[in-house]
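Can you keep this structure in mind? I'll have questions shortly.
Yeah, one chain of the complex is gone here, protein chain that is, but the others are all in their spots.
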Amino acid sequence: MNVQNPIQFEPITAAHSGPVELTILPEATRFNLRIDPAGLAAASTAFGVDLPERIGGWAESATRSAICLGPDEWVLLAEETDRQAIEASFAGIYSDVPHSLTDISDREIAIEITGDRAAELLTVACPRNLDAIAPGSGVRTLFDSAQVVLYRDTSDKFRIEVWRSFFPHVWELLIIANKELASGL
Amino acid sequence: MTAFRIPGKGRVNHDTAVRFRFDGKSYGGVEGDTVASALLANGVHLMGRSFKYHRPRGPVTAGSEEPNALIGTSRGKGRFEPNTRATVQEIYDGLKAESQNKWPSLNFDIGAVNDRLYMLFSAGFYYKTFMWPKSFWDRVYEPVIRAAAGLGVSPSEPDPDSYASRYLHCDVLIVGAGPAGLAAALTAGRSGSDVVIVDEHTEMGGTLLSEDQVQIAGQSAWDWLSATLDELKGMNNVRLMTRTTAIGYYHQNMVALSQKLTDHLAAVPGNAPRERMWRVRANQVVLAQGAIERPLVFDGNDRPGVMFAGAAQTYLNRYGVKVGERAVIVTSHDSAWYCAFDLADAGVAVAAIADTRDEIAPEFAQMAADKGIEVLKGHTVSSTTGRLRVKSVLVNPVRNGKVGASRTIDCDALLMCGGWTPSLHLFSHTKGSLNWDSEAEVFLPGDKTEACHIAGAGRGLWGIARALEDGANAGSEAAIAAGYATEVGLYPVEADRTGGGVTHKELPSDRDAGKAKAFIDFQNDVTAKDIRLAVREGMRSIEHVKRYTTNGMATDQGKLSNMNGLTIAADAVGKEAPKVGLTTFRPPYTPTSFGTFAGYHKDAHFELTRKTPIDGWAEENEAAFEPVSLWRRAWYFPLSGEDMHRAVARECKATRQSLGMFDASTLGKIEVSGPDAVEFMNRMYTNPWTKLAAGRCRYGLLLGEDGYIRDDGVIGRLSQDKFHVTTTTGGAARVLNMMEDYLQTEWPDLKVWLTSTTEQWATIALNGPNARKLIEPFVEGQDLSEEAFPHMSVSECKVAGIPARLFRISFTGELGFEINVPARYGRELWEKLYEAGQQYDVCPYGTETMHVLRAEKGYIIVGQDTDGTVTPDDAGIGWAVGKKKPDFVGMRSLKRPDLVAEGRKQLVGLLTDDPKTLLEEGAQIVADPKQPIPMKMIGHVTSSYWSEALGRTIALAVVEGGRSRMGESLHIPMPDRVLSAKVTETVFYDPEGERLKA
Partner (left out) sequence: MLLIHCPYCDETLPELEFAYAGEAHIDRPEDPSAMTDEEWRDFLFIRNNKRGTHFERWRHINGCARFFNAVRDTVSDKFLTTYKAGTPRPSDAELEELGK
């Protein structure tokens, strides 16, 4: 696999580098939504998920999810095929509830990090106290010197979304750290 | 069994023999030994030479504070480490160690001649000796000093090891796992709080490891220790870390830990890091670091065989090693008496205990008598003899301040104790205040700045019972402060060894003080005499004394020397110690490798490197790369045998003649979207935006509020409410930050939002007369004719079936397009265009050609042709400033008096008189080359290239009043000659701009 430019549509799992499973997730539809919180109800209807109001909140429906990253900022995640439908749906509320809906599907690459030692692996470069990130929430933070959005699915399943050009650095550090965990020291 | 090892004694594993080499000779030790303990077991005390006088030295301590026994260790190619403390380095089969600072050998060292010339090397000798003549500095002094300076030899090869780092959060961090730390861990651990306890040694226990006679709660010390460690290990809320040193204590309870992982292993597991830096954020910190023994200051106190009584006790009780056959104890503190008793019990002949005090506890005298040890009360030590090992000690009675005649006692070990100094280094990192205890003559912790608790000997409480009690309380306080309920355990102690003592300056002597070599800082060879000399020569503050004498500047950072240096300096100054002050302790607590600090940031990960979606193609096509901010960008694409000059000339020519393609993906991109987008753009950028139609672009210029150029880029209006803003590569994050700042804090009422789309899009620039011909067949949904899609247009269409934002813009002066497609398709589209472009001899070009082509057109690069003090008018782009706008960022500043003053530096072109001469970027410009030096510099060259299109060199420069100097000759003085050039307009090529319309 070309780690520099993962143009892939199927998940790719890193060769067994250590106890934690590292997977590059397939492409998805990803929007940056900026909107005055007063318009949240309309946006929730447009997207079909109740957008969380609290920073770090992460809400899901069967095929879509939304995470609140800032007081007026959400990331909307959906399937690849949903892009135009979502754009059309938000275009419908624009005149009443002005907002910015920007396609960032290709800006980021998502890495899934799974296993008993997933949280431990992340402590190599994430300065946050991971115990304070409850399952079902996520935050924008740092992994080493790269800005990332860190989602926590469950206690032992995380996802990192990182800008494409920062991806190789983050990915390679994760593999180095995973090998380090495997070394037993 | 080696001569000085006591079978079965201590905590080492006598059954597992280990062989290692020291200075080429093979020695035997046992598992659990340090290099120092193993060498001592072989009767070897001489382990190194001192820094300045090259005096023979042996270990003084049994711990990380060791100043003398520094060795180099080799673990294979690239794995040499100097200045390792032999008292800390564990042995393993195959370890290679060597002594330092000697030539040709440790026993016979030529450099020891310095010891005879000591009068030349007095305090401040650097400042006195190397003063004149000035010309000697570069050629003589500096090379000599450099050759002589430093202890070990620096490794010369790249370090092949890997290093790691971790963040860790906990409720209670306990530093030090002696009795106080362990009791704290038990209390805090039992409360349920998250506890981390660290200790720099191989095993936990601290002083308990050297005091197996103590009974704690009915158990022997070692049984209690192992039960305690078992209990702690059984708690999943407690993390125990050995070989881990807390090296720095930073704001809000962040403590840095350096953990050594592999230096003690003969076989290292694959992918294991050598060391790991932990950045711990603790709710509460307990400092239980104990105390460090204090040397006595007397002539010859540095000979091999002279060491701390406490160290001798540790070698005996923990390692089962006798430090000699015949020992003398010299002390001012009760603790050394126990050392004497333990040694005597182990079969060492203890010739005498010389105590400086007149009064001794009767039970001590009785015990000494029982063991046949001579007791010399009220005695001093005036000197020692022996070259490579102490042979005898001269002791003198002191009566009413008068020193009597000396008596010589033979010995091969002289064990000293001048009291104990609480270890407050980490506490000092926090800027916690220290209080002077004038009775004990020690500094104790005072006011705290952090949520920390200090327990045991670290706050002057001697003895194991008090350490346990104090530690348990500190652990409880910490856990309670972290929100837990605690129960404090009780630890009744029997056979504890408490006691007190007095401290001294130099010990009284009957010898000439001017000739005494009474060392204070062993490693840096600072004597008591040096300290007094420094004071005589005018040093009054301890900080000055320190720098003048180098006292406390050795690798032990004054752990042994600071207190003695201070009390002697205070005596010389005639003030109380606290008035003279204590030097500041700074991180790291012990020497720490660069690798630990670097962590994962080495080699390819030294710094984060950003790569574009097309980077892989450039790499496969053998591009040369250059770093541009964090990005690596294709610089040029050399064909075989081409140098940069030829490659760039070819790329420029191909682009101007037919077609070039360029990866512009690194350009910053910001989506500005919302009903107030145009109002926001009007306020941010100098240009007017209201009348820009959707589908059109404009060059945008961004100023700081101070009126200077901050950034620029082409901005396309996609719709009434949406702009696609581009920024410079390096300016992307800065511009977005600046925009967000204004939007969030100055104009929160505006309904407009910003999103970085730099990485959403891969951007391919196509330039040259055949650019349109190439892309036309690929484009769907946009007529590319001159009429329908003129220069400075933008369109959302499809290119090669991929949704795209297509710009018709040019940074080369040629017909140009920039195609933005979602990043995942970047390389795919690049390859398609490259393939189709073969019919036009398409030429991929890099950043260097881009720079040349734009310079030929006089297009500026922000940050190269501007430097943060350049206004739009200075840069010759005043046309980009909207004249009728009511306000924009930086507008008011353009009327500042100094920005409208005459004679500002203006951007101009320069053509050298010799068309082949290339000016150096950054070269200074003068009007008259014959004026006297220093000349008046009126500007500098900002850009300079070979222009293939013009067949000559071109340059851009900022020059005072430049635009009024058209045609004038200016001069550029270089080291070997003065160059001349004529001032021209900035546009060198196609000034009418005809080629844009091709």
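Letters A and B name the chains as they come in the text, with residue numbers starting at 1 for each one.
Note that a residue touches a chain if its C-beta (ideal position, glycine included) is under 8 Å from a C-beta of that chain, and two chains touch if they have at least 3 such contacts.
Just so we're clear, the structure is a prediction, and the values are computed from it rather than from any experiment.
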| item | value |
| --- | --- |
| Missing chain: touched chains present in the view | A, B |
| Touching residue (missing chain; options B:Asp410, B:Glu607 or B:Glu705) | B:Glu705 |
| Which of B:Glu607, B:Glu746 or B:Glu780 contacts the chain that the document leaves out | B:Glu746 |
| Touch with the omitted chain, as defined above, among A:Leu76, A:Leu101, A:Val139 or A:Ile160 | A:Val139 |
| Which of A:Ala28, A:Ala42 or A:Ile55 contacts the chain that the document leaves out | A:Ile55 |
| Options B:Lys96, B:Arg281, B:Lys391 or B:Lys832, residue touching the unrepresented chain | B:Arg281 |
| Absent chain, residues of chain B that touch it | 250-252, 254, 279, 281, 449, 705-706, 737, 740-742, 744-746, 748, 886-887, 891-893, 895-897 |
| Contact set of chain A toward the excluded chain (per top definition) | 55-56, 69-71, 73, 127-128, 132, 139-142, 147 |
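As a working rule, only the chains that are shown with their structure count from here on.
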| item | value |
| --- | --- |
| Chain B-facing residues of chain A, complex | 2, 4-5, 7, 27, 32, 34-36, 72, 98-108, 123-129, 131, 144-146, 163-166, 168-169, 172-173, 176-177, 179-180, 182-185 |
| Residue ranges of chain B touching chain A (in the complex, touch as defined) | 162, 164-169, 261-262, 269-273, 279, 281, 600, 604-605, 607-613, 615-616, 631, 671, 673-675, 751-761, 822-828 |
